[in-house]
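Sharing a structure, written as structure tokens. Questions coming.
One protein chain omitted, others in place.
Order as written gives the chain letters A and B; numbering starts at 1 within each chain.
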Amino acid sequence: MLFLMAIAAGVLFAAGIFMILRRSMVKVLVGILLLGYAANLLLFNAAPLIRGAPPLIDPVIGVPTVYADPVPQALILTAIVISFGVTAFAVVLIRRAYAVTGTGDLDNMHCTDIPCESEEILSDLEDEIL
Amino acid sequence: MIIYPILIPLVFAIITVLFWENQRVKRALSIISTGLLMIVNINIFFVVYREGIQVVQVGDWPAPFGISLVVDLFSAIMLLTTSIVAFLLAFYSVDGIDLARRKYGYFPLFQFLLVGVNGALCTGDLFNLYVWFEVMLMSSFVLIALGGERTQIEGAIKYVILNLLASTLFLSAIGLTYNLAGTLNMADLALRLQAVSSSGQVTVIAVLFLVAFGIKSAIFPLFFWLPASYHTPPVTITALFSALLTKVGMYTLIRFFTLLFPFESEYTHTIILISAGFTMLTGVLGAAAQTDLRRLLSFHIISQIGYIFMGLGLFTEYAIAASIYFLVHIILAKTALFLSAGMVESIQGSFDLKKLGGLYKHRVGLSMLFLLPALSVAGLPPFSGFFAKLGLIIAGLESKQYFIIGLALFVSLMTLFSMTKVWNEAYWKPPKDPQYADQQKPVSRWRLAPVIIIVVLSVLLGLFANPVFEVCQMAAAQLMDPSQYIRAVLGMVR
Partner (left out) sequence: MQRSIILPVATRFLMPLMLVFSIFLLLRGHNEVGGGFVGGLVAASALMLYAISTSPSALWRLLPLDPRFIAAIGLLISLFSGFISMFYEKPFMTNMWIEAPLPVLGKIGTPTLFDLGVYILVVGVVVWILLEFAEDE
């Protein structure tokens, strides 16, 4: 089982890295998501995979010989919640970027290196508010 | 008590969201919050200075199982410095942030950023550190994209993607660490990693953490997102990022490589030294090619990060002390430089060195606000930069690393050259365009006062270098002797 999980994590890492090397913004985002899943799976395998054993220690019986480790699951839950928020933001950002630059191709985004004429969205926003 | 640096900005962030529509209240709340934070952190600093490392077990769970918050002298110094800068930036934001950004949540995000920064500085738990980093990153993502200009969005995309990649690496490294040691409490981890120090897996994890935080703190060859994104938001936000984000990454690297991975020093510290040398050099060479003031200063962030990293690479008590002093020095000096650049822009309407000019003729006082921190960054006595670099070079001589010393001195010279260029172009030369010759546009007091204070602090740091450096040496002594940290965290149980 651990072997299969390791293969799965490896495949996810490979797919994620392949995707973040693409030029399209959306594909890069998918790549980041895949990498996140890969990291979560890696976390899941951090403790030995044990079926049917309790994760809690009974104070009367003491530490059982076989017990499941609940920590990685707790960590993954937190990581999933965080990646939920990050993904929501990234999607908004990509939509915004598409609206502003009119392209989804990362190769066309060179305004940060070579100054180019930017439409002053901000001043428009300011006018709207005032 | 050490929970307050996290709680104060969090509570104020929530209250600021509740007053979403009222700009004056939000502004006042942000100043009150950072003010309170500064008072609390001054208090924490003195408590830690007198009584040693402070620990709180959150939720009353005993140490290796629950989350511990730990503040040692190094954390306390960082907390104090960042909160002073945050307080002054809260004042600067009153005029330095436009209405659209203030409307769209600048102030709550500012507070959430502080929550993340303070959390990362206080925590003694690996996974908790990840959570605080994400809090910090999420706020910085929104802050950098806030406003939605084209360059900003493009910079934000580069910043977001590379930082998410770093977070994934960080998370994977945590998974591997847990697999190896079965604990996430940093003090407990330090003990257990010592037991398996022969294993190559520890080195793999160490390098994975090095890459993850290397991206976040912009070291060579992982810094490319920084010059592509830091110059895009308003200068107040850039100053905030340069003072807090990369420096917290650096703080974590120093913490990790003194507490968790001090033994594999042959291998990792050679990598660190080489990378530090290249970081300094590429940063300053990049700066030499720039004519935009903000971009130029962004490249200098990278080059200065190299110095801090160099102290870690030398890995002697004196070198770490010099690195800590350098961190404090650069947070103050760099913020002052960015904020002065912001004032230059507010007067002349441009960051382009070719268009600027003639500021010295009309605004001598204002020019000094740039000149003093610039000389300090370049490393001229009697400013703080001189002592910071002197400390690093003495440490380098002691460990006989002559090559990196030569490089550090050369980069220092190049920094001086770069700062001279800015001084000549923006302040001394007559402006080409006659429309810039009229220098009577007033600078708001909200901008002027914090910059004056921060420049004064920076100069004082140089004048009182000796006592400050002694405190840094105490902090370094604590860092180099992890048993103090371990005893403070785990001692309560046993």
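Going forward, a residue touches a chain if its C-beta (ideal position, glycine included) is under 8 Å from a C-beta of that chain, and two chains touch if they have at least 3 such contacts.
All of these numbers come straight from a predicted model, not from anything done at the bench.
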Quiz prompt | Sole residue of B:59, B:200 or B:442 that reaches the chain not shown, by the stated touch rule | solution = B:59
Exercise. Using the touch definition up top, pick the residue from A:6, A:21, A:66 or A:81 that touches the left-out chain.
Key: A:81
Self-check item: Residue among B:3, B:99, B:364 or B:413 touching the omitted chain
Solution: B:3
Exercise. Write the list of chain B residues that the hidden chain touches.
Key: 3, 7, 10-11, 14, 17-18, 20, 56-60
Self-check item: For chain A, residues in touch with the removed chain
Solution: 77, 81, 85, 88, 92, 95
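Just so we're on the same page, only the chains that are shown with their structure count from here on.
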Exercise. List the centre-to-centre spacing of chain A and chain B in whole Å, with centres computed as mean CA coordinates.
Key: 25
Quiz item: Quick one: in the complex, what on chain A touches chain B?
Solution: 16, 20, 25, 28, 32, 35-36, 38-40, 42-43, 45-47, 71-72, 75, 78-79, 82, 85-86, 89-90, 93-94, 96-97, 100-101, 106, 109-113, 115-116, 118-122, 125-126, 129-130
Exercise. Report the residues of chain B in contact with chain A in the complex, numbered from low to high.
Key: 98-100, 103, 127, 130-131, 134, 138, 141-142, 145, 147-151, 153-158, 160-161, 164-165, 167-168, 171-172, 174-176, 178-179, 182, 184, 228-229, 231-232, 292
